[in-house]
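Here's the structure, in structure tokens; my notes come after.
Other chains of the complex are left out, but the ones given are in their true place.
Letters A, B, C and D name the chains as they come in the text, with residue numbers starting at 1 for each one.
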Amino acid sequence: MSTANGSSDAELDKSAGKVRESAKAGLPPGTMLHIGKQRQAPARLMLMEYDAQQFTEEELSSPEACLPFLDAPTVTWLNIAGLNDLDAIAVIGQHLNLHPLLLEDLVDTSQRPKIEDYGTYFFIILKMLDYTVPAEEVEVEQVSLILGKDYVVSFQEDDDDVFDGVRDRIRSGKGRIRTMGADYLAYALIDAVVDNYFHVLERIGEDTEGIEDVLLEESAREVLHVLSHLKREMIAVRRAVWPLRDVLSAILREESPLIQPETRIYLRDVHDHTVQMIDVIESEREGLSSMLDVYLTSVSNRTNEIVKVLTIFSAIFIPLTFLAGVYGMNFQYFPEITWRWGYPLFWALAGVITGLLLIYLRRQRWL
Amino acid sequence: MSTANGSSDAELDKSAGKVRESAKAGLPPGTMLHIGKQRQAPARLMLMEYDAQQFTEEELSSPEACLPFLDAPTVTWLNIAGLNDLDAIAVIGQHLNLHPLLLEDLVDTSQRPKIEDYGTYFFIILKMLDYTVPAEEVEVEQVSLILGKDYVVSFQEDDDDVFDGVRDRIRSGKGRIRTMGADYLAYALIDAVVDNYFHVLERIGEDTEGIEDVLLEESAREVLHVLSHLKREMIAVRRAVWPLRDVLSAILREESPLIQPETRIYLRDVHDHTVQMIDVIESEREGLSSMLDVYLTSVSNRTNEIVKVLTIFSAIFIPLTFLAGVYGMNFQYFPEITWRWGYPLFWALAGVITGLLLIYLRRQRWL
Amino acid sequence: MSTANGSSDAELDKSAGKVRESAKAGLPPGTMLHIGKQRQAPARLMLMEYDAQQFTEEELSSPEACLPFLDAPTVTWLNIAGLNDLDAIAVIGQHLNLHPLLLEDLVDTSQRPKIEDYGTYFFIILKMLDYTVPAEEVEVEQVSLILGKDYVVSFQEDDDDVFDGVRDRIRSGKGRIRTMGADYLAYALIDAVVDNYFHVLERIGEDTEGIEDVLLEESAREVLHVLSHLKREMIAVRRAVWPLRDVLSAILREESPLIQPETRIYLRDVHDHTVQMIDVIESEREGLSSMLDVYLTSVSNRTNEIVKVLTIFSAIFIPLTFLAGVYGMNFQYFPEITWRWGYPLFWALAGVITGLLLIYLRRQRWL
Amino acid sequence: MSTANGSSDAELDKSAGKVRESAKAGLPPGTMLHIGKQRQAPARLMLMEYDAQQFTEEELSSPEACLPFLDAPTVTWLNIAGLNDLDAIAVIGQHLNLHPLLLEDLVDTSQRPKIEDYGTYFFIILKMLDYTVPAEEVEVEQVSLILGKDYVVSFQEDDDDVFDGVRDRIRSGKGRIRTMGADYLAYALIDAVVDNYFHVLERIGEDTEGIEDVLLEESAREVLHVLSHLKREMIAVRRAVWPLRDVLSAILREESPLIQPETRIYLRDVHDHTVQMIDVIESEREGLSSMLDVYLTSVSNRTNEIVKVLTIFSAIFIPLTFLAGVYGMNFQYFPEITWRWGYPLFWALAGVITGLLLIYLRRQRWL
């Protein structure tokens, strides 16, 4: 496929194994160029074909193999995992008559969630979030859906298990998925992606609560690291969820025959989930900002306490040390030195000075 | 009831006795799964049946017992306290032909306030706030209402007394509640929930005023704890009230026959209450933010004062101590030591140095 | 009047002589309960009756006395000062056929400014601001207007003189007030309230300018108190003015026959005043926020200066003191002590050390 | 003229030579009262009369002299400099049949920019900005325009030269001004005012750049003064420009026959200028805010550096001084004193302590 050749000319960020957006500058629009991490090659193509009565599941070896299924009247779900197999994607794009700009966006993982109505099909871009356990980082993966009359083609960067619940429901015929059309399938896939966000949010929420407990303690040095880490993750989650809400509002407003009335209520439900999540995100973000302020204030508070102790010690002992220094001088004519009660008087004087200073410090409320 | 079985498979956060949102991931939409604290089991079902002339009140032992009442032309209010009794809820849901997604939201206490128009009934979610006295925390409880032609079914997490005022008015026939329809009853319940917010807001307001008085005092260390506690609570209250305003605007805009014209003016009144509360909340939030800034500045101010004292003491006594140290040296050829007026001259010199430093410090306006 | 009895059952905040919003929880809607400070009792009823030719002014002893005037075709202005005389208000409410919810809001001084169109009359709530001189605080008083076909009934908490200008114009027939209808009277009252805001804003503005001058001075400790005091007052003023703008926009949009075209231009003028005031308020608020930041920075700056002085003193004298301490030691075998030029050499060494330190400090730009 | 008498009763802020907004409280609406600085008296009236062929310019000695010109079919521009000459303004107002509220706003220089459509004429308020050179302050002057069918009456507080460019173009017939109508003249005046804003913005921009260079330097104490000064000026500019944009949008939306189609494109151009200026203002404001934060951080940074030096000096010399103090004690039984190598050992010990401390400080990365 000639359009795929663009990739070889492209500026490849070798160290990260990642092609970036700027690599496309100068290429004609509609050039397919995989922007993002080089995850999986070649692409895995999983096909499910079903209606209320029957059900077929198959892993395809070549993209051409799926073409007859797409034309059949039963609901067809083709899942393609691995976006750098540009040739496979081009074959399907040609068969479904997809617009070149759509194919360009499909393989460009720096897109933001959006929906585009091409008349005979919808093109939907989502972001899948994953909380990787050892690194404690939010990983973002792009998922694209083509929703046609009786098919859904989904594109993933990697072969993840977020759609396994949907597959199980199709296999077992549990719920109403087998009796509904391709629009319900698209809904189910979006719902699976969105439900997964709750995991990530809860994880971040737990970390946030964890910090909250140690925030005002003395030895909370690593708090800053964690706080700025959480903030960055929150920004990532937000960038996935905010535009998704608009995507779902847009679907709900569409008068397209591709979306049946009974599916709309389900889409409204996912929409409500995103609104609820945005609520949580905004509260968390606000909470994190406020925690940074509280932390800064608490550090200032501690510095204040420490300086207070330093000042008390200095204020008391510096005059006394001076006094002791005075009577350590070696002047030959030095009357106090020879006094019988000189030494006790020194202590008496030291006591008086200390007493006065203590009274002064207490008046300042530093003791 | 099979839909209720989902609960047993669910990820249960044992330590908190709380099932969380992420437990639903992978389950088909419409699966009832109680998300939230396990508060009360089994559910308590209180039924009130009334019109202008007559009035019945009864505690039901089984959900099936209420079905005949729901069909009668008099106004029926069924209050269900305890959301983990999924079977009871399913029975009522089936009889009233409630949508599975509605039932799912009903038992999921992480929902945000919303209204959904299902044609023959409205589904309304509210948040009830309570200021628990020993813990000084805002507790949030979810209340759902199903408003049908001549019935209201209300769902609470716990058996609280916030609706007792409404019950009393029904029993005594005080006010116009007995002469109006189910829509007025729904209004009365919403109004009872909203009126309760004022308690919580006043409580938080008192705490805020309490802090304001000690904010600039020396020993205000615990201020930080209280401030961030209040901020969190304010966020919680705001998350309950903000969407409620939109819910009430939505009801007012609805052209549904379920809401009679004479009730609208009452709903507008609750709507005004929420707007007024949002006003208070925003002012309070702003005040709290500003208090944190003021506190930080006041801590800096105090550190400045303390460092000033330290510097004054050091600036005066460090040179003097050096001087005393000089005349404490043991050099054999040390002319000043042998002078007749050496010691008085030392004090004179010390006095001059101190005087000059005091002048300098006063010029710096530190004294 | 039975509705007034609610007051006796209510939770009364004794210390402040103030009944609060939460006192209404549990009472049926439409229950009149005076929320706010117990200012004046019994109510004072001032009546003015006028048209272009004639004019009557009278203080009424009972609310019933005003009823014939309200029905006459001339313009009637009834001013009621004192909101806890619930019986008097109820009498008028009954005669003018006011809605119970309106009466409830009328005596509840925690309302925010709003307008409600009841078809045959408008209900308008305003906030009157007053800058009390000894306390230097902004006092908020609620003013409600009922604008009917040929009458205005105004309700005040206290017997203030803000309407005296309007009274004088009616008495003297100055301006066009006597030739216009009740809508112009309502405008004149609103205008009187709004004009009074300028006093308060100018007072706050003067205080703000006063702080600005001392903000960067050394001894500006009380700045923090004043700044947070001003911020709170600004929030209070804002809560009165912001919603008022919307109230006035709403009147301008209304197609009601109660508002005549020639009055509209006057209402647009008050509307412009509120917009102008909001402009001032927002600028002032921004200025206050920025002043707090500047103040914090200036405190940090001063601390920096002080610490610099401390460090310079310490850096110079601590090594010298150590040196003096060394030659104050009592070792028996101590060559330098016995040197002929030991003491002068000590001073030379001290001079060299001081010189090097001074060069170092100047390089750091601390001198 | 009786309406002008209000001025003598008014609260006059003597020290500033300035009457303020609150002086109007209690006066009937439409009372002309000059609010603002008492700049110029009596008013100067400059008249220009022109069409494509002819051109007259005249300074009038009395306001009545202009009346015949205003009625002539040629374009008449009457410029009135000096707003406290209320009688002159009243004469013109009466002849042009201006609304009393308009006249009131005209002489009240605390108005914000606005446009009002009175059917046969437009009333436009603008703010002229001037950057006074010695004081380095932004001076705001109010300019009002009355745009009628074939006349423009402009009111200025002072006799400034901002309109000189327009006068020159009329005199010389350069550009298209002589061939167009009064609407184009109004545009040209507005354009002259707006073009002048660029001067002010560039001046402020230069000052901002100047600070930016010294922001992170040691001796940047006066930065705070300049920053808060610039912030205040930016707020002043913004208050002039923001509402002007809305004024110009409003003119563009108006379907009035007073504005001819070919003038609209010019008005759109001024509108674009204000949008562009708002862009600059917002960027500058943001930049200033960020500079304050950077400055605060840089002050903290410097304090950190200074405290570090203090701590290094203290940490090294305080233990050594103690050690020297020990061997300066006068105990009779003091073995080390009598040792042959006591004194060298002391230095060795001091060297070891210093070495250990230096290693510790380097580990802390403070050296």
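Criterion: contacts are C-beta pairs under 8 Å (C-beta built on N, C-alpha and C of every residue); 3 or more make two chains touch, one makes a residue touch a chain.
This structure is a prediction, so every number in the text was calculated from the model and none was measured.
Shown are 4 identical chains; the number of copies across the whole complex in this structure file is 5.
In the analysis below, only the chains that are shown with their structure count from here on.
Between the two copies, chain B and chain D, the C-alpha superposition involves a rotation of 145 degrees in steps of 5.
Annotation: the chain B:chain C pair of sequence copies touches via predominantly different residues, less than half of the used numbers being shared.
Annotation: 42 Å between the Cα-based centres of chain A and chain D.
Taking the mean of the C-alpha atoms as each chain's centre, chain B and chain C sit 26 Å apart.
For chain D, residues that reach two or more other chains under the stated contact definition are 328. Taken as a contact graph, the chains are arranged in an open line, each linked only to its neighbours along the path.
The list of touching chain pairs reads A-B, B-C, C-D. Those residues of chain B whose C-beta lies close enough to touch chain C in the complex are 164-165, 168-169, 174-177, 188, 191-192, 195-196, 198-199, 202, 215-216, 265-266, 268-269, 272, 275-276, 279, 283, 286-287, 290-291, 293-294, 296-298, 300-301, 303-304, 307-308, 310-311, 314-315, 318-319, 321-322, 325-326, 328-335, 364-366. Note for the complex: chain B touches chain A at residues 20-22, 24-30, 99, 101, 105, 110-112, 114, 116, 218-219, 221, 224-225, 227-228, 231-232, 235, 239, 243, 289, 292, 295-296, 299-300, 302-303, 306-307, 309-310, 313-314, 317-318, 320-321, 324-325, 327-330, 334, 336-343, 346.
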